[in-house]
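Pasting a structure below so you can have a look.
A single protein chain has been omitted; all remaining protein chains appear in their positions.
Up next is chain A:
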Amino acid sequence: MTTPTGSEVAEAVAQIAAMHAGREGPLLPILQDVQARFGHIPEASMQPIAEALNIGRAEVHGVVSFYHDFHTEPRGRHVVRVCRSEACQARGGRAVEEGVREALGLDWNETTADGRVTLEPVYCLGLCASGPNATIDDRPAGRLDADRIAGLVAELR
């Protein structure tokens, strides 16, 4: 994805903010829509969002930086999220964590150089009776071991 220009971003923010006009506490839904549109929250979107909601730019920045889901830089074409929580650890999750990091050559929250995959930790997917678990984009995968997760990420293009 090419970097959107400031005016493209401002125009998109205006449309999105209009869609949420009248809602109570609309900042999170607006940020989620901006991220869905651009794949991340562009720096250039923060001032227009702040103006649309009549709040400070610092407040928008504070919210974006608080939540794990919001990203200010583009991520990979695919996002692999591997559960690191206790229930998955009890079923061999540490081996899956190591397997996926080795298969991708990435540490947590890193993206492959070709922009193919971003690897993220997640703390519970609610699939705790059949772990270790991961999601590949929106697709859940359970009962993983190091080989299976390596196979699944190798298929991503």
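We adopt the following convention: a residue touches a chain if its C-beta (ideal position, glycine included) is under 8 Å from a C-beta of that chain, and two chains touch if they have at least 3 such contacts; residues count from 1.
Quick note on the criterion: contacts and distances are computed from a predicted model.
Q: For the chain that's not shown, choose its UniProt protein name out of "Aspartate carbamoyltransferase", "Sulfur carrier protein", "Nickel ABC transporter permease subunit NikB" or "Formate dehydrogenase beta subunit".
A: "Formate dehydrogenase beta subunit"
Q: Would you mind spotting which of A:E43, A:E73 or A:E86 touches the chain that isn't drawn?
A: A:E86
Q: Among A:V100, A:L125 or A:V153, which one touches the chain that has been omitted from the display?
A: The one listed residue touching the chain not shown is A:L125.
Q: Touching residues of chain A against the unshown chain: what are they?
A: Within chain A, the residues touching the omitted chain are 23-29, 31-32, 53, 59, 62-63, 66-70, 85-91, 122-131, 133, 138-143.
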